[in-house]
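With one protein chain held back, the other chains of the complex are shown just where they sit.
The chains carry the letters A and B, assigned in the order they are written, with residues numbered from 1 in each.
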Amino acid sequence: MLLKLDNISFKYPNAETHVFEGLSHHIDEPGFHALFGPSGVGKTSFAKILCNEIKAFTGQIHTEDIETILYSYNLERLPGWSNVGDHIAKITPPSHVEKSEVLVECFGIEKCLNRRFAELSLGQQNRVNLLRYLLQDFNVLIMDESLANVDELTREKIILKVKEMFPDIIFLYISHNIVEVSKFCRQILVFRSIPKNPQTLLVKGQDLAMGQTLTKKDHELTMLEIMNAS
Amino acid sequence: MAKTAKTYCGLAGLCVFILIVCSSIAMAADPSVEVTYRLKWLFNTSVVGDLYAKDYGFFDKAGLSVTIKEGGPERDAIKELELGYAQFGVASADQVIRARSKGAPVVVIAQLFQVNPLQWIYRADTMTVKNISDLKGRTVGITYGGNDETIMRTLLAKENITEQDVKLFSVRYDYTPFYQKKVDIWPVYRNSQGITVGDKLRAEGEEIGFLDPAGFGVKFVANSVVTSEKMLKERPEVVKAFVTALIQAWEASLSPENEQKALKLLEKYDKDTTADVRKRQLALTAGFVKPSPGVRIGTIDLSAWKQTEDIMLKLKQIPEPVKVEKAINSSMMEKSK
Partner (left out) sequence: MLHRRLYQFLIIYSLGLSGLFLIKYTLNLSNYVIPGPANLWATCREVWLRYFFDTGDTLAVAIIGHITSTCLAIFVGIVGRQATWVGSFVKVAAYNVQAYPIVALAPIIFILLGDGFISRLLIAAMICYFPILLSVLGIMAEPVVDIEHFYRITGRMRWQLEIKIRAFENMNKLITVIAGSATLAMAGTIVAEFIAANAGIGYSIRIALYQSDLSKILIALFLIGLSLSVYQGLLEFSGYLAKKKWEVPKGGIV
């Protein structure tokens, strides 16, 4: 499994400066990989290039054993003509029904199933949205602030469960939460604002998994490293 | 000392003289009375006398500054008189009688058309109208609500012809149904559309004829000059000056020696009509406004007005008599002789 980006540059049409220029990065193992950095440095643009939503870029993307890259973000909505349960039932392939039941329970959204999406809290909406992506067939899932507005304990529970249930999947986790990315991610690609050079730095994360414990010191060191990099 | 006083007196006298001369010049150049004259229809040959009065200085000579405004289906001179937007206007007799029956203080001061130019055109090679009964079984065009409806209904009623005997067809702006022969007889103003529609039919080798209601005893008064009772009462000298100038201008415009001047004027105001048609329209208009040399332009035909009122009363277009003679004031015409 390989996701390799080579010398990627991108700027918005009619813009004078690049969002990022000559960016290279590669991921060759599954797990949680973070994209971290302040707003406006190009994390979302980078994600959209990966999933082919942005085509006007230069450079090359190589993939091996990757067929489907999905991109989810925290402002997505479900159509208003059906309730959450119906929608999930409709978009879940028969082979994933069992997985759906497990995830619904873990995500704590059983009570949301009979309700309209618009009636849910922002945290519930984001959990529902992430859940429906997890029920698809994919090799890479980009989670752009997908667990925003979810409380810390639930978020931890969800991330650990997802890591356990999807050991062969690459997750690209976009977040501004330094504690979270340093704790759960295998590696953190830190985006730095222009004119810092190099534009990105890679930091190794703690990659906490279900049943493991984390030493406070190691965690703090990783966080310090990320802060120094950004 | 005496010399100085004389000098001052002389200077003062000169100043007064200059002031008097200047003010006289200003008064002569700027007529003091401004009035608005609302016509019944657009600028065309039917209003040649009105335009003549304006362009050839008849109004100016009378000390009037007149703004002539075009009319149209949505314009109503009588309403404008009452609202003060115009001081003089042109209205048809049925308009005047209807307005009087609703209490409008409108007064007729001159009758421009002695003969109503509203007639019906037909193809003479397919029908003749020697009697109104010749219309039986025919499709007759009328403008519902227009005075041609009133006139046609009067003609039919005179011969006891009912709506079962003729087919009435609602007339619009375009003549297609007549050209397509869906309608046998179509209302036109003889001195305007009568010429153009007739030309088209003749060009197709068709003979044309006209039904003139006056020939069957229906005298329905057409356009007249109107003003308000208030204007007549408060500013009779202005009304007199206006009527006098207007009638003089009409006389001049229809006089053979002024034909070229009149045609030049029409060329300026009615560019959409060809020179040949304008010339023929002018000749026909002259016949309707001044049917014989002995008739004075503007003469109010009281008997025709009374007949018009009777017709409207019979057709229940007015609920009760308005005594139309009360709405007519010939004194301005008499004074303008």
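In this section, a contact is a pair of C-beta atoms (placed from the backbone, for glycine too) under 8 Å apart; a residue touches a chain by one contact, two chains touch by 3 or more.
All values derive from a computational prediction rather than experimental measurement.
Taking the full assembly into account, the omitted chain touches A, B. In the complete assembly, the contact with the undisplayed chain comes from A:I91, out of A:M1, A:I91, A:I194 or A:L214.
Note on the undisplayed chain: of the listed residues B:R98, B:R235, B:K261 or B:K279, the one touching it is B:R98. Touch with the chain omitted from the figure is made, among B:D76, B:E251 or B:E309, by B:D76. Mapped onto chain A, the interface with the missing chain covers residues 51, 53, 70-73, 75-83, 86, 91, 114-116, 119, 129, 132-133, 136.
Although one chain is not displayed, chain B still touches it through residues 73-74, 76, 78-79, 82-83, 95, 98-99, 102-105, 143-146, 170, 172-174, 176, 317.
Here is the rule we use: only the chains that are shown with their structure count from here on.
Measuring from the averaged C-alpha position of chain A to that of chain B gives a distance of 86 Å.
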